[in-house]
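All protein chains but one are shown in place.
The chains carry the letters A and B, assigned in the order they are written, with residues numbered from 1 in each.
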Amino acid sequence: MSTILYLAHTETDGTLAKISREALTAAQELAEGMGAELAVGIIGADVSAAAESIGSCKARFLGVSGDEFSQGRYASDVAAAEALFKVVTPDVVVAPASFRFSRAIPGLAVRVDGRVDTHLTGLEAENGNPVAKRWFYRQRMMGEFAREERPWILTLDPGCFASFEGAGSVDVELVDAALPEMRTTVTGIQAPDADEQTIRPDAKTLFVAGAGWTKKQSDGQSHVQEAEEVISQFLGVTKASLGSSKSLVDISGEGQAVISFLTHLHQVGQTGSTPRHTKGLATCCHGEEPHVVGWRFINERRAINTDASCGWAQGKADVLYVADAFELVKKLNELLA
Amino acid sequence: MSDTVQPQRQEMEADIVCVGFGPATGGFLTTLSRALMNEDGTPLTESKVMPGMPPQVICYERADDIGFGVSGIVTKGRSIRESFPDLDLAQMPMAHEVTEERVAYLLDPVGASRRSAPVKVADAALKFVARNHAVELPWIPDFLQKHDGMVLSMGQFNQWVGTQIMGSGLAQIWPGTPVAEPLLNGRAVEGVRLVDQGVDKQGNPDAGYMPGMDVKAALTVVGDGPVGAVGQHLDRELGLPEGNHQREWAIGMKMVVQLPEDCELKPGTVLHTLGYPEPEIFGFLYVYPDMSASLGIFVPSWFDNPVRTAYRYMQHWMMHPYLWKHLEGGTLRSWGAKSLQESGMQGEPFLAGDGFARIGEGSGSTNVLTGSGVDEAWATGVQLAEAVIELMREAKPYTKENLEAAYVQRRKKSWVGKEAEQAAKARDGFTTGFIPGMLGMALSGITRGGVNMPSRSRKPWERIPRIEDYFKGVVSEQELMQLRKECQAKGASLHDALMNKAGWPEVPLDGKLLVSHQDALLMGGKVVANPGYADHVTFADSYSCSVCTEQVCTEICSGQAISINPEGGAPLFDREKCVHCGACLWNCSKPHPEDDEHTNVRFGAGSGGLHSAEN
Partner (left out) sequence: MSNEFHIVVCGSIVPDPLQTLEPVQGAQGPELKNEMMLPAVLDPWAGHALYEAADLAVKNPGSKVWLVSLGPKAKLQQVMMNIAQKVPFELVCADGSASGFTDSFEVAKVLAQSIEGIQGMDKSKLLVFGGWQSASRGSCAVMQMVGEMLGISEQFQGVDKLTAGGGGALEIMERIEGGAYQVSVCTGTPAVLGWATGELPEPPNNPQVGMQNMRLVMPALQQAKPANVQGSSLTFQSVELPQQRRETRVVKDMPVDDMAREIAEWLNS
């Protein structure tokens, strides 16, 4: 009988993140589909709370714990994963594609002579064998694939499986991981100020500001400062994540009056990011193809533009409001406040 | 930036520096690189700047890749085949032998085309024999035939040629490197200056400023096409030979279309059209092997409509029943535009001088009778290379005298020169109208240039009428005033509004082949501009712009990169949308303040543009 090893790491508060719980659902479903046994391996300073938070999962529980494993470091994480692997010797490893594991888990493939596929968005068993799905070429095409090599190590992207819920008491077998000489020390975390932060990956809504905000309005003047106020007020009341079109980001590079809090990191589209949010509201942006490519993971899309025949109208948005964004978003801010 | 020390302009030396990588430079470098090393492994001659090595040959290309640009071409390919006797078109993507040629006169199925009385009479007569509102010519005159020729994608051909040249290790081709100007010393050229990087729109030093390097060379080969900055600069500074002028132009706007699966067109099919959407606009469609086709229209400078966005005309042209039956259900793969120098030999500049030689379209090599340019351009490049090899062998310097004897005479005596002579006046009739133009072409073609239609040559800016005059009877002055006001407020051009008024139907956008102009720019042309370069389109005298009511530059702009400034004065230019077609250069109704042979628009060397290699 084959075995699946689910690997996770604790957060700084000892809990499991949502992405880790989602990966557990995937691992469990895969185990059922393959008729395989499931083992859970958790890495962290203290893994007991995390293990109990998913204790109802029918699996063997293992852990690597200690201060060396409180923070993500490649050398300690991959050593811990290797130690857990050697106890279970699974055919398939399933782990969350968190930043910490995205750093460490691919290296495990070399240590255990396996193969790795990362950032999966789908995983299921077909005729008792795992079949994986992920995006290629920057989310521009979806591939479905399988392979014969084992062990097969897989990491899963967030938002593709339901989060596993079900606490229960469990006994965790602690495993010793032999650490090499540790040459890296984590010295701190630099977190951005919550109020300053305008890129919010976990937000429900993406708000995209296009170049129109800085262009001359009907009175022949541009109102960049007013645009800044309207946009930041909207972000304040909705806690939406801020995105931008390439043209607006490019204007900033050319020294024109621009929205001061926008940087190239905000750029959404073919040459920018492809964020994931439930809803997206595009304002003063034409909805041209290279930009809309970055909206692939925005489920519900609405746009505000003065041009009724802009790109958004061509099957790219669910609803296009033909209106002046200054006026409309101000009204919206009043309603939402 | 004023308190920081600015970097100094650097200098570098080469033996030969070429400007622009197109078919002419392709022919030059192919021929030259094959001769630079002797069979025994010794160099043909020693580099002056790197003793012991073969001559150092560098080519700078403005576009971001040597395959970027636009042009589907049909060519007899005589000179190309001479350079590649074993040429196998199957080895090159988007290339095929010509299998079938047709020329069709298109009638007007929508009733909006502006046709003169004689054209209307002809239309009425042809209606009875027309199928799909078109009449195919029963026979194609010899001078227009491309039998035994080939259809090619210019981009793919350039890539194929460039890869071989670079693979030889004997020449370097650097794309993404615009050349600002020649280094002139009197009438001699001593090399080129590259454009400044790390500058703002106006060209002032900004973050990462790096002044364009001076690349000095004993020979500068100018092959930067009809709107190239170096060629233009030389023409301004040196003038043209007595009696020559560059007044005839056309803008070619083109697409590559993935044909619908049930399309019956066979690879190698060549269709040429005339008569529609306006009698002055010509069209072409060349079929490639992989169910794709290169197609488009030419809008000439003698199409005296001040409102002339080629894009919408191209859409109406594609939707003509004669073409739409093949194209409906197709998908846009690539799009772009390019200016063509249509003066031919009458626009020939000084072909050589101390330290420089001109090749290709910018040197007046295009044959305006046969409508052929690539073959001729390639041939002039080969001829210059042969001349250079001869001069190298004889250890002679690149003086005006030596280049005249070795290159210019070779060119004049070759088929390129002889055929250019015959074609020199072939298009003159068009300066007075469509029908005299067609008759003139036939006359020059049949008599091999012996008898030609008389010309009424005017400078491009002189040809452009007032919008009020052109649309008299279609749009009243009051209506026009109102439309102007509305368009100005929106920063939009008048073109669409006036075409609607003239009876052109709305184009039913389908998101696949019939897409908005901006979508064509992005999905088809993949247009982009790198940061850190100055605007390359500038207006000499903003007062002229402020009193200009035609603003043809905004109408013609292939990428909608030039727009009306709502505050008046010079139009706005958005480098991000420019496809570098250079149409603005000759589509302006105001003369340059210091040189009335040219217009008020200056088109310089710029970075970026099309990123499509399928063309």
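The rule we apply is simple: a contact is a pair of C-beta atoms (placed from the backbone, for glycine too) under 8 Å apart; a residue touches a chain by one contact, two chains touch by 3 or more.
Since the structure is predicted, the reported quantities are computational estimates derived from the model, not experimental observations.
Where does the absent chain make contact, in terms of the chains shown?
It touches the following shown chains in the full complex: A, B.
From the list B:V227, B:M523 or B:V579, pick the residue that touches the absent chain.
From the options B:V227, B:M523 or B:V579, the contact with the absent chain belongs to B:M523.
Looking beyond the chains shown, say which of B:S47, B:S79, B:Q197 or B:N565 touches the absent one.
Per the contact definition at the top, the residue touching the missing chain is B:Q197.
Going by the touch rule given at the top, which residues of chain B touch the chain that is not shown?
10, 12, 56, 58, 64-68, 93-94, 156, 159, 162-163, 166-167, 169, 172-177, 194, 197-198, 207-208, 210, 213, 215, 290, 333, 511, 522-523, 526, 528, 532, 611-614
So which bits of chain A touch the chain we can't see?
Given the touch definition above, chain A has residues 71-75, 78, 97-100, 102-104, 106-107, 109-111, 115-119, 131, 135-138, 140-149, 180, 183-192, 197, 199, 201-202, 205, 238, 264, 270-271, 279, 281, 290, 292, 296, 300-302, 308, 312-324, 327-328, 331-332, 334-336 touching the missing chain.
Methods note: only the chains that are shown with their structure count from here on.
Roughly how many whole angstrom separate the Cα centroids of chain A and chain B?
For chain A versus chain B, the centre distance works out to 47 Å.
Considering only the defined contacts, which chain A positions touch chain B in the complex?
Against chain B, the touching part of chain A is residues 216, 218, 220, 247, 250, 253-255, 286, 288-290, 309, 311, 314-315.
Write out the stretch or stretches of chain B touching chain A in their complex.
That would be residues 200-201, 206, 489, 491, 509, 511, 515-516, 518-519, 522-523, 531, 566-567, 576 of chain B.
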